[in-house]
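Of the protein chains in this complex, all but one are displayed in their positions.
Presenting chain A:
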């Protein structure tokens, strides 16, 4: 039970609002997910094929994705065989262990943002349409501002109606400058301007918005590569982060999004937005597992402070809290 102990300790000692917020955001997720695991366990007296089939369905329902589910089930089966587990209740513990395992994976990539101390940090936001790029920029700007950093926003979405104005509203709300050009202008040019401005004004952070684009639009992906090249050229070592925003409601396509955006822009981290809904965002397990891109931040609402660091243990804990708590009481 040391695994649970560790997890529980970590969790209960963090009583700050961050944890509560995260927990609150995941309540719906947790209730339905754990509820189903418990239902499952109650209905089966033996760990057999049917049991695994049902378990498979629970995972599918969480949008975990076929390959990861198969892998997980296979490993669970092996584990069950190895330890000669008969009681489904014991399988619960193996499940959560495995989930954290999968998430941690081989690499232990940090979820911390790669911030440059004492010099300009450039963060580029990419993703398909409507996932929450602009909103995340607003939230992150707020956080950096509160940390006392000088932040500038680059209005790199010159295409979508009202996109520049949307970022401007965020700029006003948070109290940071927005560099923009007219709607319809070249996003690479906006980026160039913004980089110059950030350097001239000695900004700590430049957050670059881009227009939403579906990953199968070759020209738009090329445009994005160009934007990134401008950043690379103007600031050595930049962009320091390329954050792919994924909507937690998205199903299997998120994996293709991650793959394609990674190829085009070398994504360094994921922001999982809209986790305050009922969607489970399980696809991040698959993405982590197959592409090794870590989730760094999660979006839990539309307000300024609805952004949190992603903590894999907490995430899994959130999914399995009831199960785990039961386990530690024994």
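The rule is short, and it goes like this: a contact is a pair of C-beta atoms (placed from the backbone, for glycine too) under 8 Å apart; a residue touches a chain by one contact, two chains touch by 3 or more; residues count from 1.
Throughout what follows, contacts and distances are computed from a predicted model.
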item: Among "Dihydroorotase", "Signal recognition particle protein", "Branched-chain amino acid transport protein (AzlD)" or "NADH-quinone oxidoreductase subunit K", UniProt-listed name of the chain not shown; value: "Signal recognition particle protein"
item: Contacting the left-out chain in the complete assembly, out of A:67, A:112 or A:147; value: A:67
item: Among A:91, A:244, A:279 or A:298, the residue in touch with the chain that has been omitted; value: A:279
item: Option touching the unshown chain, where A:132, A:156, A:187 or A:294 are the choices; value: A:132
item: Absent chain, residues of chain A that touch it; value: 28, 57, 60-63, 65-67, 128-132, 138, 159-163, 165-166, 168-170, 173, 183, 214-217, 247, 249-256, 274, 276-280, 283, 302
